[in-house]
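The structure under discussion appears below in the form of structure tokens.
Every protein chain but one is kept in place in this view of the complex.
Chain naming follows the written order as A and B, and within any one chain the residues start at number 1.
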Amino acid sequence: MRSFEYYKPNSIEEAIKIMSGLDNAKFIAGGTDVMVQLRQKKISPQHLISLRNISELRNIDTKDGLKIGSLVTHDDIDKNEYIKKYYSALTDATSRLGSKQIRNVATIGGNICNAAPSADTACPLLIFDAKAVIIGTKGEREVDLNEFFLGPGKTVLEKDEILKEFSMPRLKENTGSAYIKHTRREAMDLPILGVATRITISLDKDSQIRCRDLLCTIDSISNILMQLKDEGLKCEEARIAMGVVAPKPIRAKKAEEALAGKIISIELFEEVGEIAASEAQPRDSIRGEAWYRKEMIKVLVKRALMKSIDRIVRPDEEIYPERLW
Amino acid sequence: MENLKVVGKKIPKLDAPLKAAGVAQYIQDIKLPGMLYGKILYSKYPHANILKIDTSKAEKLAGVKAIVIAKDMPPNFRIGFMKDNPPLKSKKVLSIRDEIAAVAATSQEIAEEALSLIEVEYEELPGIFDPLEAMKEGAPILHEEAKSNVLKLPWRLVCGDVEKAKDESAYIAEDTFSTQWVTHCCLGTSGCIAHFDMQNNLTLYSNTQIPSLAQNDFVEALNAFGLKNRRVRIIQAVIGGGFGSKLDTYAYEYIAILLALKTKKPVKIIFTREEEFFATSPRQCTITKISQGCDKEGRLTFREVEMILDNGAYTSWGATTPSVMMLPISSLYKVPNVKYTAKCVYTNNTYCQAMRGYGNPQATFAIESNLDQLAEKADIDPLEIRRINANEPGEITPQRFKITSCGMKECIEEVAKRLNWKEKRGKDKGRGVGMASLIHVGGGARVYKSDGCGTIIKMDDFGKVDVFTGASDIGQGSDTVIAQIVAEVLGIPIEDVNVINNDTEVCPWDVGVHASRTTFVAGNAALGAANRIRQQILDAASKIFEEEPSNLDIKDSIIFSTKNSEKSIPLGKVLRRIHYTTGGKMLMAEYFYDPANENFDKEFKGNLSASYAYGTHGVEVEVDKETGKVKILNYIAAHDVGKAINPLLLEGQIYGGGLQGIGYALGEKMIYKDGRLMNGNFLDYKIPTVKDVPPIQPVIVETEEKEGPFGAKGIGEPGLVPTAPAIANAIYDAIGVRIKDLPITPEKVLAAIKAKEGEKKI
Partner (left out) sequence: MRKEITFTLNNEEVTVEVEPKWTLLYLLREVLGLTGTKEGCGYGECGACTVIIEGKAVNSCIYPVLEAEGKNITTIEGLSKNGELHVLQKAFIEKGAVQCGFCTPGMIMSAKALLDEKPNPTEDDIKEAIEGNLCRCTGYVMIIDAIKSVAAGR
């Protein structure tokens, strides 16, 4: 491993200033990706600029919607009850990334800036319409997360720009979300496929109670959906995002459109799954085969949507982990 | 069994405090004064001619003390079971892990940098990565001197008349099964430190599982280096996991020795995790064609097995695993007619070695999966067919194994009961149960000329003993089991027993920690030595008491008469009395135990082990039909262990073996593409994490093996032998698809489900 200088600025301005004066320099946050790349000699910067001392990047702000500083760790997010309740898909993702040791230091900004197609937090951020707030020498700008990724390891960040935070709008009533990470192992694993969904449904008190009774059973997902159809639950709005199916995490926009305004039914979910699968271009890799990933999109979109609905209908219940959704 | 005080008790592992405190010294932790760091340059291609090696730039790097290439090794010096592997390659490389050059430098980093400065010119050759291709007429021959890619190891066992039995069978099931490469994944990577003294005697700090055989290998190497009549001392560091990976000597050790010789400094080579993955030897992958038959009542009539093993580019002891595969093939359940042939084939893949089970997991996967297929054909419950054919005590199997103790039936019944077999089997709904049994060597295995182990015990003036054993502790706890046996025999507390097991300079000979033999063989050796000391003590005490030695006993370090309770004397007092007198003596004893087992004869028949271990595993699984994921709901592992000398350590072997077996069955696979390892890291080679542990219930069945120390048999390997077929059988019960190719990934399960659904539609 070649030698490098290590800088520890205390403010965003200072960090940008250091960066703009250096060649072959790289920002480092939690370091769980950067340090590994260094040790594998995949990168060899002469300068590393640590962001860890910049406390203004560590905020979680829930006043209007949700703002998460880029230096917030996965563990911080796991422990945030507000996020868990309202932006559940994000907690689904942060709680299953790497291991406890990794989550204790790995930051959400780092996970996104590393721009891996498998980045766990990318799908939830996409479904929450997150904007990346970026600060650079030329000032501050906001980029829709959809536009943030350019390809594997590539983002819109200019050399002397820092990702400050993610900003997500407030969610409507009766909105639920979920992220499902499909893995071979139950921990310490990258997703074969990741799917996040957010759905807003029309729901009155009475139908909430009836749905609740339905969802409390351990019936199969299709049986529950069949009965749900009679409730006439309408999907007001939906978001679907998928990881490891393209060079970058993507939204399944056609599938989202197919959901909007429809009455929820097993047929609808299956159709939406098919559409989402058609929007993906997964590849064969040692981590998973393309055909299998496509098949799993159909299954996981359905399950993630179910899980999202479950969270609307039964907001205070833990979802049984052994349940398929 | 009489009232035991130490044996049979859950006694914590003696070296656990050192390990838990972080003070145990693994090879990684040892530093010698002036020590240099060695690093090895491996081939860039799986098959290539080496045209040129230029080390001149590397030599100029500050801190580099020596660089070695093939010409620095003695000419024609080869290692391995077939002596086909030069530690440094000169003209040709045959696999991606081929060693080309090595550096010794003042730091790890300089050594690494030096490697990057060595320039090698290659001429790439087309590789052969499939053993079936390698066997074809006209395939390039990898080892020209061998004239064929099929190794000259004619594994062939014939018992009875298989053809005749086929004709007479009511039902026959035939199929082909295959298994993958998996690797040990010891948490502590491989490594050694080689150090010569002024007279060129070698000390090697090592992780080896075979100190005595390794010592021989290195003496031979020193001879080849021109150092005749030098001594070799092996000191084992605390070993960070073995599982068979250290049952041979390897190129890196010879390279460290060469570098140490050149530099006159201690040289340490430690593998990185990447090296540990691609440059150590995995469990061999196999293709197995099997058929079994039974009569109308379900009694097995024959078993025929043809197997092809990918040997890789060189030959280690792994090529002898068919000898152990013969054990389940000929003798798992009663089967009168058996035929087995196996071919080991050279390819440009990594070369294979022993890994926990030594071939038995691969063979048992085929046998037990196929047995369920046969049961289905004969319309017999898989539990019933196992009951009908279960091995029994007193049996002499077709391969001439003399079955002494045998708890197979009890194991099968325990599994059936605890799994609630009758209730659970054959119900659809995506859940199912399966079982599989095992036979393994449980009383040593005479694969080498000797299967022995020596023990020396010396006793001090106060009744404390030092036990010098040849047995190696690789984490399984042989130190503790040996101490328990000695403490029990001598009637002393276990705290008074100190086991020394890591230095060939003081420890007696042992063939190695393999074949689940240590408790049985080293245990018997310790028992023999302890009995001799005990006799000396009782003889001395008998003179003091004027009582027959046979009327004396020792408990809690006090010698007493069993006839007259008033006659008693502290052990230490007797020891001092016989020591501090004219012509006095201190108590010492030695014992070399070599079990009465047999090497195979030319037909591969003979009583390989002095006893045999049995077990049955039962599994309940749930299959997610949409994703193909398999979840284990319940896992029962019943083992006939003879006698549990230490139930705590024994259960540890079952839990650990079981989870390794589950990894083998459901997920682990070294993915090789054209001879290159694609997943050589812990993220992509997926050993189970704590969250992958299903509910495992060990069941200990005790059968009191007469030959075993206090009735014990081996348990080191059995824990993972029947895991994969038990799971495969449960999956079949759950969803009606049979996966015949390990590992059973969700992709394979889902593809099989879809194929089956397709069938239905047609």
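Here is the rule we use: a residue touches a chain if its C-beta (ideal position, glycine included) is under 8 Å from a C-beta of that chain, and two chains touch if they have at least 3 such contacts.
The shown structure was predicted, so the numbers you read here are calculated from the model rather than taken from an experiment.
Peer 1: In the whole complex, not just what's shown, which of A:60, A:105, A:226 or A:246 touches the removed chain?
Peer 2: A:105
Peer 1: If the hidden chain were put back, which of B:80, B:131 or B:658 would touch it?
Peer 2: B:658
Peer 1: Consider the whole complex, including the chain that is not shown, and state which of A:36, A:150 or A:286 touches that chain.
Peer 2: The missing chain is touched by A:36.
Peer 1: Thinking of the whole complex, not just what is shown, which of B:186, B:300 or B:380 touches the missing chain?
Peer 2: Selected residue, touching the omitted chain: B:186.
Peer 1: So which bits of chain B touch the chain we can't see?
Peer 2: Interface with the chain not displayed, on the chain B side: 10, 12-13, 15-26, 28-29, 184-189, 238-243, 272-273, 474-477, 648-649, 651-652, 654-660, 681-683, 687, 689-691, 693, 696.
Peer 1: For chain A, which positions touch the chain that isn't shown here?
Peer 2: Residues in contact with the chain left out: 1-6, 8, 28, 31-32, 35-36, 38-40, 48, 50, 52, 75, 98-102, 104-105, 186-188.
Definition applied: only the chains that are shown with their structure count from here on.
Peer 1: Using CA atom averages as chain centres, what separation in Å is found between chain A and chain B?
Peer 2: Whole-Å distance between the two chain centres: 44.
Peer 1: Write out the stretch or stretches of chain A touching chain B in their complex.
Peer 2: Residues 1, 182, 184-190, 286-289, 292, 295-296, 299, 324.
Peer 1: Please give the residue numbers of chain B that touch chain A in the complex, ascending.
Peer 2: So the residues of chain B in touch with chain A come to 109, 624, 626-628, 667, 671, 678-679, 682-684, 686, 688-692, 745-747, 750.
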